[in-house]
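All protein chains of the complex are present and in place, except for one that has been dropped.
Should a chain be cited, it is by its letter among A, B and C, assigned in written order, with residues numbered from 1 in that chain.
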Amino acid sequence: MANSRFEYVRGFERHDALLPLCWIVVRVDGKGFHRFADAHAFEKPNDARALRVMNDAALAVLEAFPDAVLGFGESDEYSFVLKKDTTLYGRREAKIVSVITSLFTASYVMAWPRHFGDAPLLSAPVFDGRAVAYPSDAVLRDYLAWRQADTHINNQYNTVFWALVDKGGETPAKAQAMIKGSDTAWKNETLFERFGINYAHLPAMYRKGSVVLRRTEEVVVKVDAATGQEVRRKRATPVVCHDDIIGDEFYRLHPELGIEADGKRRR
Amino acid sequence: MANSRFEYVRGFERHDALLPLCWIVVRVDGKGFHRFADAHAFEKPNDARALRVMNDAALAVLEAFPDAVLGFGESDEYSFVLKKDTTLYGRREAKIVSVITSLFTASYVMAWPRHFGDAPLLSAPVFDGRAVAYPSDAVLRDYLAWRQADTHINNQYNTVFWALVDKGGETPAKAQAMIKGSDTAWKNETLFERFGINYAHLPAMYRKGSVVLRRTEEVVVKVDAATGQEVRRKRATPVVCHDDIIGDEFYRLHPELGIEADGKRRR
Amino acid sequence: MANSRFEYVRGFERHDALLPLCWIVVRVDGKGFHRFADAHAFEKPNDARALRVMNDAALAVLEAFPDAVLGFGESDEYSFVLKKDTTLYGRREAKIVSVITSLFTASYVMAWPRHFGDAPLLSAPVFDGRAVAYPSDAVLRDYLAWRQADTHINNQYNTVFWALVDKGGETPAKAQAMIKGSDTAWKNETLFERFGINYAHLPAMYRKGSVVLRRTEEVVVKVDAATGQEVRRKRATPVVCHDDIIGDEFYRLHPELGIEADGKRRR
Partner (left out) sequence: MANSRFEYVRGFERHDALLPLCWIVVRVDGKGFHRFADAHAFEKPNDARALRVMNDAALAVLEAFPDAVLGFGESDEYSFVLKKDTTLYGRREAKIVSVITSLFTASYVMAWPRHFGDAPLLSAPVFDGRAVAYPSDAVLRDYLAWRQADTHINNQYNTVFWALVDKGGETPAKAQAMIKGSDTAWKNETLFERFGINYAHLPAMYRKGSVVLRRTEEVVVKVDAATGQEVRRKRATPVVCHDDIIGDEFYRLHPELGIEADGKRRR
């Protein structure tokens, strides 16, 4: 990209390396997905197809970036955790944010027909992205807890709201007024008594969001033609689950993440 | 996005507003397009279909962002100029970069079948993005000149190289050695004498790259049913052209861009 | 500063170059000078000695940094303008801010006895510093106008306030109430009618603040011993004045500053 007398303009680019040895979280969030969801007739409050498109896009991020060790998604957003010692793009913020957001976006569009069949994309799904550096395991875990707690709060609210409106025949305004200030117990009771919905039995994907991480499995990579013996190798494959990522358990089960599991030791 | 005791993690996000009253240039560039071009059998040195996909994606950016007044594209990259007084996303760098890169990416994928027909996308096209602030019209014009001069240099090189290899039967190494250190005159002569190619007659899109900007046209918005009279209104529509953006002429013809046209007065 | 295995910690320093080709303004401001002024019994509302200490410190900045072309001071603050193409410390923000603030501070302490005689410094005078990049002459001039207009507003207020309190025998609360919401005319009349003070005749240093810049003078650098002839050379010496820096006039008289003088052409 060299051509003499104009090239000085490169000097206006900012160096923007994220602080070394911090966890890097990249969060993407759909732009104007309220409208996008309406335009594509997403089911309310949760559209399983839409969430699966998100999950596919997230898996593509883990496939492409070995340093992305974990992802968490809900609604129109996904967060990706990059290893704290990653040197991806020299930790340059704009590079990391733009490339992950771009890959997520392309993968979303390409995954769409897999889950929406013939229903066409009517407008471009667009995501904003940001990167945040977190200096310790404790703060990283609080970040993840923040997002998953948010999933719970929103989903419980939305589930009651749409039950009241769609099944209970309440106006949206009335439904909102009823929920306002109510506690978890009331919400669960209302769902159960009035609509026969056991909140705890709703799909984990709605209640807990989605987690992407690598599962290491022994896979058959080839079969020896002569002996018929299988050659097996360990392979780390990105998968989706809906585990709790607030408590210690998850981190104890996944020491490979390198995230402190002992809630008492973290600060 | 509120939930009490974890929410403090938001405080780790950086404020990243770009300096006010500077032109903002967002440049996206294909990630590993060398491989992507090969995988999708792009024609060499220029694949008109691929360039048109890029141009469609660029038009989508201008459609979506009124403050994006100009774009310039070549090869796997596109630069967008945002008005110097834009307040888009409070001029937050990560927002601007990620959203434009994401929209560009989604539009690229969606435009693909329009130009490549049945040839499927075999992998996700991914773009990096960056934003740079330029404090004056003079520097902005030097930026644009930098990119268009680059187009010329690369295209001339590539055109000769692939003529020597594909038509001249030279090995790539030999071709490279022949071109190395040669001047423009030698390149033009070689193309003309040996391969009958008049460089100046090659498509402007290859030689000059592509410019996207708004053209204001009077369009018929409706026809009065009773009187049969047409109601016309001015509409600014994004279009592609291949004009020279190095000299003053272009800026004189497009005062609406607000970019100083007088080369002598700038700086 | 090299020693092997610990040295990686340098990598945590941030690159912080200010945008090229922008004017850089460094403003220092006394920390807690309300208290500092009281402790050292500064005269109210203006202490000429204190202002002269500030001016001496500012002259030291211009002596040390040829790229500092202009300074403006009032109260406990001083702003310095660095040429827009300065490459001082690679335009690194922390370096520029810290070194100028440090030099200003050291010079303040060293200048103190020159103006305060035997009255000792009872505590360390401390200044904060900041650097701001301004992309055009127009905005730079607005910055300078901002500070000088502030000087006028504050000085007029303070002059009336202390006249009412010290000479008029009003309580501070009463004085404040009287001034609140009053216009310039009322303030001038009050000063004149009640206290015989013609605001326009107060020292320019109080009304306009202080400007430091270089004056180019022909100076005798030596006298030829044999012929007795003087050898004269142009020398640019930092000086203090109290000119208006809001209007065009000042910039017309000082083309060497490289700041557009024509108010109409700017922006």
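Assume contacts are C-beta pairs under 8 Å (C-beta built on N, C-alpha and C of every residue); 3 or more make two chains touch, one makes a residue touch a chain.
Treat the numbers as computed from the prediction; the structure is a model and nothing was measured.
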item	value
Subunit C residues touching the omitted chain (full complex)	1, 3, 6-10, 12-14, 28, 31, 60, 64, 93-95, 97-99, 101-110, 121, 124-134, 139, 142-143, 145-146, 149-150, 153
Residues of subunit B (touch criterion as defined above) contacting the omitted chain	11-12, 14-15, 17, 19-20
Positions on subunit A contacted by the hidden chain, ascending	19-22, 133, 135-136, 139
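Assume only the chains that are shown with their structure count from here on.
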item	value
Mean-CA-position distance for subunit B and subunit A (Å)	31
Whole-Å gap separating subunit A and subunit C, where each centre is the average of the chain's CA atoms	53
For subunit A, residues contacting two or more additional chains	12, 14
